[in-house]
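Of the protein chains in this complex, one is absent; all others appear in place.
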Amino acid sequence: MAVKTLVEAIREGMRQEMENDDRVFILGEDVGAKGGVFGATEGLHAQFGDDRVMDSPLAESCIVGVCIGAALYGLRPIAEIQFQDFILPAVDQIISEAAKMRYRSNNDWGVPLVIRAPFGGGVHGALYHSQSFEAMFCSVPGLKVVVPSNPYDAKGMLISALRDPDPVLFFEHKKGYRSLKGDVPDESYTVPISTANVVQEGRDLTIFTYGIMVSQCQEVAAAVQQERSVSIEIVDLRSLRPLDRDTIVASARKTGKVLIVQEANLAVSISSEVSAIISESCFEYLDAPVKRLGGPEIPAMPFSPPLEHFYLVTPEKIRTAIEELVAY
Amino acid sequence: MAVKTLVEAIREGMRQEMENDDRVFILGEDVGAKGGVFGATEGLHAQFGDDRVMDSPLAESCIVGVCIGAALYGLRPIAEIQFQDFILPAVDQIISEAAKMRYRSNNDWGVPLVIRAPFGGGVHGALYHSQSFEAMFCSVPGLKVVVPSNPYDAKGMLISALRDPDPVLFFEHKKGYRSLKGDVPDESYTVPISTANVVQEGRDLTIFTYGIMVSQCQEVAAAVQQERSVSIEIVDLRSLRPLDRDTIVASARKTGKVLIVQEANLAVSISSEVSAIISESCFEYLDAPVKRLGGPEIPAMPFSPPLEHFYLVTPEKIRTAIEELVAY
Amino acid sequence: MSDTKTEAHRKGVQGTVAPEVLRQIYVTAVRSRVLDERIWVLNRQGRAPFWISGMGHEVFQSAVGAAVDPSRDWVVPYYRDLAMTLAFGMSPKDHFLSALAKADDPNSGGRQMPAHFGSHAHNIVSTGSPVATQMLHATGVALAMKLRHTDALSVTSLGEGSTSGGDFHEALNFAATHKLPVLFLVENNGYAISVPLDKQMPTSHVSDRALAYGIPGVSVDGGDAVACYEAARTAVERARKGEGPTLIEGMVARLTSHSSDDDERRYRPADEIETVHQSDCLVRLERYLLLQGVLTEDDLKSIRDAAVKEIDVDMEAAEQAPLPEPETALRYVYAEEA
Partner (left out) sequence: MSDTKTEAHRKGVQGTVAPEVLRQIYVTAVRSRVLDERIWVLNRQGRAPFWISGMGHEVFQSAVGAAVDPSRDWVVPYYRDLAMTLAFGMSPKDHFLSALAKADDPNSGGRQMPAHFGSHAHNIVSTGSPVATQMLHATGVALAMKLRHTDALSVTSLGEGSTSGGDFHEALNFAATHKLPVLFLVENNGYAISVPLDKQMPTSHVSDRALAYGIPGVSVDGGDAVACYEAARTAVERARKGEGPTLIEGMVARLTSHSSDDDERRYRPADEIETVHQSDCLVRLERYLLLQGVLTEDDLKSIRDAAVKEIDVDMEAAEQAPLPEPETALRYVYAEEA
């Protein structure tokens, strides 16, 4: 057990599963000698060679489509998409093909494929290196969508994903790669990929969130709880498709006040679905309107620092939202 | 004024705007001599010739990308995607390019482009000719998304879309092409594209819906109102991005009970967002949980009749949902 | 441009093909034709809501099918590959079950439209409707075959219209870069639904594109079984030796409308509809087999009779089979626990 960063935990998860299962290989842009633009595959090419850590041509549909084919033949590919922003050329392969393979073949075929991609902003990545596209995949039956909020979950959920018989989108917050740190066992282990995690129990208010926002909400909640007597529960959704409906409903019923926090813009998003689930199942338990906090309805996060800061969900915005809800 | 079908109204809207504005042209698969697989462009090639009604190669990214370029140069393209299911190869061009052009250029450039595509099922179209993909575009700032529910709106909104300076996705329910009929003025007119439409006023319950489900909900509501004393309001959302928040909130506050009906599966969908908006803004007005009715969480509509029927939102399901809500 | 070069490519390759191989090709093509015609009948009777036909493409497919080894090779077909699926071991019954949307349809359990093929047992990868995506799946299958050090290969096919999509290019580029064992088949029938070749692409042969990827590209007359078979054999040998992919374009004819939902008279010249049947690949193959003395008139008749009999029996069986239960629509979104 040692303290590791998010990107180290992900790398360790890949390395151990590649040692454990020779069907696992990686295909993506710059994953070889360079070790990926964020270093997620650093050292893996040296250890496993050209056949298992393959630099792909610059073509995302190709990366995913080829991985689907290899998975159909029995391998366990990891497709790395350099930035989640560049997953769009692969959307047809993901939604038309990977997501529907088992269903359309009536269980004759399956696609055990993990697609990893860094997402999110706050790193001066501008319009095309900061986006959060998870919502569009969370409406798609046949896909699983996972966003780890800490290194422990990241390693364990990645190994689970690699053993899953169906396609899993594994989205990693790029700002968290080095800023998120935590204890990670040295040996291989799994964390289930379809459950939410109550990271902090509370009585008065639940925050549902995921990814890098989890630790940010924890910090703000700790500060607020220091100042005033309010007990805040925080639920790390962590699996965005399927959502863990039971945990969501139980927590909302318990506290009666709900704040949903995400970095992405709100319209037709995870926050919409969590709110709708709560509406359906917690009507008689709610003490306040379900509140949502996320990015503004603009196409993406701009480059210039004042604009980027304007976009972000900051601790101040989270605090204000909590206080409004408490006061309701 | 004459009774026209949905597809006739759409065709007439295109024809009249092409006569009115010589910058308008159509690019799509089989739109020429064949007149489109649903006949939407029938006769237009004969009238306007090769330069304005162009059969494209079988490549959706090409269709949309070329239209974006032509729009930038000052033309007013209509991209026809043969089935909405096949829009996925064009998603990068739509979301990365068309949707972001004005924003990323700080208003220096814009993309006046209409993308038309038939969607929806119930026509034995099976997994890839029945889908409803609107949700994924409704989370994207920079796009407008429109679904007409009747021939009058279809013609007027299409002409509005063609005069809009920004990209509009115009989704047409394929089962409605011939089944939806109504009075349509012979001359050119516009219907605004960012408003919902209260198609039927009521006091006890609001149904929010769109597309072919509007007329289906009207029929069921009429039958229910005949049988028992309940007054049902029906709101045709018709513009899915932006949603007409004011109309949604006003209606939900008025009736206090809400049913949202769509053909698509529910997770992270229009129904989720409408529910979340109501949660945010109507908490103190609600008399029952916001209820949603839509397709099951399976990848798409199957071919075999018993399976297809199982998928569909039928009058029976709508009636049951209304009755449950009334009884709450 | 490189006219001489591509002309050379286009020429049917000459060679001698063993009589039993030619017979096998013929049997597959006839079974496919009879089956295809029968499903059209079901369609016109209102019993099969949709059909999309392989008529006119059968000889090409049957010849390629005879050149590969269905026991180890894999195919990722497209909707016109009825004959190819028969070559890989599917039965007419399998296709009737699919056309009638029955629960036991091995392709999809009645979930997909007919002619959306797939059977794990027969090394036929499941295919959907979006065109050209399968190019990349076949490439990935071939990559896996190479990484696992097999000597197997994958075959995949699409229409000439579908080569306009990006996945076609991405697949050829990847397969050629990594010298993967794939046969890319283009079945060029001159139309993509209604769109003719000259609105689809700037040259008249997709095989010209092989030059872009430094791989062999040949165009063969899809009615010339020997040329088709020899081109496929050459490509198979190359693939098994680890020398990489080959692009084979079969110049074929679409003998029907695009599908049962289409009426080609709206866009196809009447005389062309007329004349296309005069060069029916199956008729040409029969003429060749007789001329070469490979088969007699009696042989032809008994092969056709056997096919008709098989198809009668299979249709009957498929008609008896049950439709799926409605609630089964919820199954197999994800793997189910054992």
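In order of appearance the chains are A, B and C, and numbering begins at 1 in each one.
Throughout what follows, contacts are C-beta pairs under 8 Å (C-beta built on N, C-alpha and C of every residue); 3 or more make two chains touch, one makes a residue touch a chain.
From a predicted model like this one, the values you see are computed outputs, not experimental measurements.
Within the complete assembly, C:Ala212 is the residue of C:Ala212, C:Val283 or C:Val313 that touches the hidden chain.
Only one of B:Lys4, B:Lys34, B:Lys100 or B:Arg292 touches the chain withheld from this view, namely B:Lys100.
The residue from A:Gly13, A:Gly32 or A:Gly142 that touches the chain not shown here is A:Gly32. By the touch definition given at the top, chain C reaches the unshown chain through residues 1-2, 5, 164-170, 173, 176-177, 198-203, 208-216, 244. Although one chain is hidden here, its contacts on chain B can still be listed: residues 25, 51, 56-57, 59, 61-62, 64-75, 77, 89, 92-93, 96-97, 100-110, 141-142, 144, 165-166.
Listed here are the chain A residues that touch the chain not shown: 29-30, 32-35, 37, 55-62, 85-86, 88-89, 124-129, 296-299, 302-307, 309-311.
Criterion: only the chains that are shown with their structure count from here on.
The chain with its C-alpha centre at the largest distance from the centre of chain A is C.
Remark: chain A and chain B have CA centroids separated by 30 Å (rounded to whole angstrom). Rounded to whole angstrom, the centroid-to-centroid distance between chain A and chain C, based on C-alpha atoms, equals 41 Å. With touch defined as above, residues shared between interfaces to two or more other chains in chain B number as follows: 61, 85, 88-89, 127-128, 297-299. Counting partners per residue, chain C has 108-109, 111-112, 116, 128-130, 166-167, 333 as the residues that reach two or more other chains.
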